[in-house]
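See below for the structure under consideration.
Note that one protein chain is taken out, while the other chains of the complex remain in position.
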Amino acid sequence: MALAKRRFPLPDSQTIPGQTVAVHGEGHNPALLHHFAEQQQQRDAASLGMWIFLATEVMFFGGLFCAYLIYRLKYFAEFSAASKTLALSLGATNTAVLICSSLTVVLAVYAAQHAKRSMLLGNLILTIILGFVFLGIKAVEYNEKFEKHHVPGPSFQFNEVNIPGHPGQYANPSHAQIFFALYFVMTGLHALHMIIGIGIFVWLLTAAWKGRFTPQYNTPVEIGGLYWHFVDIIWIYLFPLLYLIDRHP
Amino acid sequence: MSEHSSSPLKTYVTIWLTLLAGTALTVYAATVDLGHFNAAVALTIASCKALLVALFFMHIRGASEKLVKLVVIATVFFLFILLALSMADYGTRAWS
Amino acid sequence: MATENPQPERVNYLNKEYGVGSWLLTTDHKRIALLYLISITFFFFIGGFFALLIRLELLTPAGDLVQADTYNKLFTMHGMVMIFFFLIPSIPAVLGNFLVPMMIGAKDLAFPRINLLSWYLYIIGGVMMLHCMLTGGVDTGWTFYTPFSTAYTNTKIVEAGLAIFVAGFSSILTGLNFVVTIHRMRAPGMTWSRLPLFIWAHYATSIIQILGTPVVAITIVLVAVERTLHLGIFDPKLGGDPLLFQHLFWFYSHPAVYIMILPSMGIVSEIIACFSRKRIFGYSFVALSSIAIAVFGFLVWAHHMFVAGISVYAALIFSLLSYAVAVPSAVKVFNWTATLYKGSIHYDAPMLYAFGFLGLFTMGGLTGLFLAALGINVHVTDTYFVVAHFHYIMVGGAVMGYLGGMHFWWPKISGKLYPEGWARLAALIVFIGFNLTFFPQFILGYVGMPRRYYQYPPEFQVLNVLSTAGATVLGVGYLLPMIYFLWSMRYGKPAPDNPWNAAGLEWKTASPPPTFNFDEEPVVTWEAYNYEQLDGARKEEVPVAG
Partner (left out) sequence: MFDNFPLWPQRASTMAGNVDALYIFLVIVSGLMTLLIFTAVIFFAARFRRRRGVPAEQIEGSTPLELTWSVIPFVVFMVIFLWGAVVYFKGRTPPRDATEVYVVAKQWMWKLEHAEGQREINELHVPVGRDVKLIMTSQDVIHSFFVPAFRMKQDVLPGRYTVAWFHATKPGTYHLFCAEYCGTQHSGMIGSIIVMEPAQYEAWMSGGSTGPLSATGEKIFAELGCSTCHRTDTQGRGPNLQGVFGKPVLLEDGRTVIADENYVRESILDPGAKIVNGFKPVMPTFQGLVSEEQLNALVAYVKSLSNAGESGVKASPAVLVPAKGAGKAPAKGSQVQ
C-alpha cells in the first residue's frame, strides 16, 4: 500500500503545485474533499468504491442467473422453444450497439485524461445516443412480445409451439411462461441499469461541457465508464443465455 | 489513473473489433449443433469477451493495485459458490 | 490521561453547531452514528413490544389474547423489525460508524455523503415498514416462504419487501464505506497487523453485507414481481420450485446472522483486552477467524432446509460445511478465555456484558452443533429448539455485545460517565432474564412444540409460563440502560479522555472528540493492545472509573 508518501491534508492556503485553479477559484483544488490527504488517495478510494459496488451488482444479477440456470436444466425443451421465438437479429444488433458504446466510453475516458475537450464531448454524446438506440431496439422487442401474447400473466399464450429438434412435440405453456418471466425480469433489470447509465452520462456531459474535467481531476468519467462497461458485460452474458439456447436447424 | 494505464487508441480499436468478432462467432456457433457443448461454447465466448472488456476497457490490466483484481476474483468466486452449491441440490435430487 | 479536564468547554462534534439542519444534513460520521442510535433504539423497543405480546399470548395453551391472524402478524413483525431494523444495522451503523474512522486514525469515512444516504435509506425503509405495520402488517413470517407469500395471502408483502429492499441498500452502502475506508484511509504506520480486532470484525461484516444483501434484494424483487405482475417464477402451478426461493433467501439470510454476531465479537475482543490489561491471546488467529467466518458463512445456507425437500446428498454436503464454519467461532471463544489467563481483570459493566456474551454465545454456538447434525435436525428444526438457538446467538450474543460496547464507548460518545452501579445491576438482570426466557425453550423444542404456534397442547404450558416470566425480566433489563444513559447525558460526571486507560487510537483524542477526530494526524508506532506500555507509564494509579 502506498502509505508512507501520504501526507496530512495541506493547510487551506497552500495549493497542489502545478494545479490549475478550477472555475470556483477556491484556495485548493475544489474537488479534493476535506478528509482526503491528497488527490491520488481520493481517486483510489472512488475507484475501489465503484469496484465494490459492481461486486454487489454482480451478486444482484447473480440471483437471477442462479434461477435461470436451474430452470434451464429443468425445462430445457421449453426454454429452447421459447428462446427461438426471440428476434435473434435484434439481439445481435443490440450486443453490437453496446460493444460500440463501450468503445466510445473508453475513448471518452482517454479524452478526459488527455484534456481533449471535443473528443470527450463527442464520445459522451455518442455513448448516450447508442444507449438510446439500445433501449429503442429493446422497446421494439418488448412490443413484439406483447403482440404475440408472450408476456407472462393472464394473457400468456404459448399453444402448439414445436420443441426444436422434436417435431410434433409441443412445449408446455406453463414452463415456457417461466422462461419469459426470467427473460422479462433479466432484460428489464438490465434496461433499468441502462437508463441509470444514460442518466449518469448526461450528467457527465453537462459537467464536461462546463469544463470541470482536467487531466488531474477526471474521476467521475472513469467511474461512469466502469459502471457502463459493467452493464455491457451483463448484456454480453444475457445475449447468448437468452437468445442462443438452441438456434441450430 | 496515472499516465501509463490508458492504452493508446490502437489497442482500444483492436479490442473493440475482437469483441464484435466474438459476437459474430457466438451467433454462428449457436447455429451449429454441438449437443451439450453449445452451452459451454457460448459461455466460454461470453467469458472471453467479458474478460477483454474488464482487462482493457476497465483498465484492470494497467492498474498497479492488486486490490482491484482481488475484488473481481472474490466476486466471481462467491457467484460460483451460489451457482455450484445450488446445483449440489438440484443435480443430486434425481439420485435418491 | 485520566485527569479531570477543568478547562473551558472545548469545541467537539456535539457542540460545534446546533439546529436540526446541522444534524439532518451532517456528513460527520459521529453525528450519523448518533442518528442511527436514536432510530435503532426506537425500532428495538417496537420489536421488543411485539415480543412481549407474543410471550403474553403464549402464557395459555388456547389462543385467547389476540386473534390467530394478529398473532401471525405479531411474530412476523417481531422478526422483521428485530432482524432488518435492529440487529443488522445496530453495531455496524452505530458503533462502527462512530469508531471505525477513529480507530484507524482517519478524519471520516471514505464517502461521508454516502454514509448520510445510508441513514436516509434506513429511515425510508423504516417509515415504509411502520406504514405497512399500521395498515395491516404481514403474516408470512420474516422468511416470506413461497408459495404462501406469493399466492396464498393478501397482506402487504410487497410493501414490507420493498421496505427491506431499501433498508438492505443502507446495509450494502455501509459495508462498502467501511471496506474502502479500512483499505484507503489508515493513518501512517497503521498496518493490518496493528488494526484493532474491532476493525477486523467490521471488515469481515462488510464483506458479507456487500456480497450477501444483493441476493436477498433480487429475491424480494422476484416475490414482488410475482405478486404484482403475475410473473410466476416460484409458482408451483407453473412448474416453479418453491425450494428455489428458499435457496436464494437463505444464501443471504445465513450470512446475515454472521453480520449480526461478528461486530459483537469485535466489541468483546476490545473489552476483554482492555479489562484484562492484556493483548488478546493469539491476535492473528482471532483476526483471521473473523474473515474465515465471513467466507465460510456463504457455504452453509441449506442447513436451514434439511427437511424442506432438498436431496439427501446436498444435505450431507451442507451439514459437513456447517461444521467447518463452527471451528472459527470455537477458536474465538477459546482465545477470549485464554486472554483472561494471567490478566489483571477488573469487573466494570462492559466486562460483565463481555462475560455474559462469552457464556451465552458458547451455549448458542454449541446448540448450533445440534442443529447441524442431520439426525437431530430432522426432529428439532422448526421447533422451539431453533427459536432458542438463534435467540441465544442474537440476543445472548449480539445484543449483549452491543450493550457492552455502548457502555465501553459511552464516555467517548457522550463525554459523560454512566452510573457504574446501575450498569452492573442491568447486566445481571439482562443475564438472568435472558436465561429464564430462552433456556426453557430448548426443552420445549426437544419435547416437540413447533414454531410459530398460536395455540399449543396443554402439556407445554409450564415451560411457556417460565419463558414469559423471563421475558418480562428481560424487558426490564433492557429499559434500565436506556434510562441511565439518557440520565447520564444530563447529570453524568464529565468523562476524561481515556477513562478505562484503554489502548486504541479512539482513546488518544478528547471525549467527546472534535469534528475531525484528531487535532494532528496520529502516526502509529506501537502494536495493537499495547497495555504493557499503558500500564508501565502509570504503574501506581489504578484507573477506577465512575
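We just call them A, B and C in the order they show up, numbering each chain from 1.
Just so it is clear, contacts are C-beta pairs under 8 Å (C-beta built on N, C-alpha and C of every residue); 3 or more make two chains touch, one makes a residue touch a chain.
What you see is a predicted model; the values in this text were computed from it and never measured.
Asks: Among C:Val66, C:Ala373 or C:Ala469, which residue is in contact with the omitted chain in the full complex?
Replies: C:Ala373
Asks: Have a look at C:Phe42, C:Phe285, C:Trp422 or C:Trp487 and name the one touching the chain we're not showing.
Replies: Selected residue, touching the omitted chain: C:Phe285.
Asks: Can you tell me which of C:Arg424, C:Arg452 or C:Lys493 touches the chain that was removed from the display?
Replies: C:Arg452
Asks: For the chain left out of this view, which of C:Ile46, C:Leu99 or C:Leu358 touches it?
Replies: Spelled out, the listed residue whose C-beta touches the missing chain is C:Leu358.
Asks: Which residue, C:Val327, C:Ile483 or C:Val523, contacts the hidden chain when the whole complex is considered?
Replies: Going through C:Val327, C:Ile483 or C:Val523 one by one, C:Val327 is the residue touching the chain not shown.
Asks: Among C:Ile46, C:Ala315, C:Ala349 or C:Ala471, single out the residue that touches the unshown chain.
Replies: Missing-chain contact among the listed residues: C:Ala315.
Asks: At which residues does subunit C meet the chain that is not included here?
Replies: Subunit C touches the missing chain through residues 63, 68-69, 72, 139-141, 143, 145, 147-148, 152-153, 236-237, 239, 241-243, 276-279, 281-285, 306-309, 312, 315-316, 319-320, 323-324, 326-327, 330-331, 333-335, 337-338, 340-347, 355, 358-359, 362-363, 366-367, 369-370, 372-379, 381-383, 443, 446-448, 450-459, 461-462, 531-532, 535-536, 539, 542.
Asks: For the chain that got dropped from the picture, name the residues of subunit A it touches.
Replies: With respect to the unshown chain, the touching residues of subunit A are 77, 163, 166, 168-172, 175.
Note that in this section only the chains that are shown with their structure count from here on.
Asks: Among all other chains, pick the one whose mean CA position is farthest from the mean CA position of subunit A.
Replies: C
Asks: By the contact definition above, name the pair with the higher C-beta contact count: A-B or B-C.
Replies: When B-C is set beside A-B, the one with more contacts is A-B.
Asks: When the C-alpha atoms of subunit B and subunit C are each averaged to a single point, how far apart are the two points in Å?
Replies: Averaging C-alpha atoms per chain gives centres 37 Å apart.
Asks: Indicate the whole-number Å distance between the mean C-alpha point of subunit A and the mean C-alpha point of subunit B.
Replies: Once rounded, the distance between the two centres reads 15 Å.
Asks: Among all residues of subunit B, which ones touch two or more of the remaining chains?
Replies: Where subunit B meets two or more other chains at a single residue, that happens at 67, 74-75, 78, 82, 86, 90.
Asks: Do you know which subunit A residues sit against two or more other chains?
Replies: Answer for subunit A, listing residues that touch two or more other chains: 44, 48, 52, 55, 59, 62-63, 66, 70, 74.
Asks: Can you list the subunit C residues touching subunit A in their complex?
Replies: The contact residues of subunit C facing subunit A are 106-108, 110-112, 114, 172, 176-177, 179-180, 183-186, 188-189, 210-215, 217-219, 221-222, 225-226, 229-233, 237-241, 244, 247-248, 251, 516, 520-521.
Asks: Under the definition above, what is the set of subunit C residues touching subunit B in their complex?
Replies: Subunit C reaches subunit B through residues 183, 211, 215, 243-244, 247, 251, 298-299, 301-302, 310-314, 317-318.
Asks: Contact residues on subunit A for subunit B in the complex?
Replies: Touching subunit B: residues 43-44, 47-48, 51-52, 54-55, 58-59, 62-63, 65-66, 69-70, 73-74, 88, 92, 95-96, 99-100, 102-103, 105-107, 109-110, 113-114, 222, 225-226, 229-230, 232-233, 236-237, 239-241, 244-249 of subunit A.
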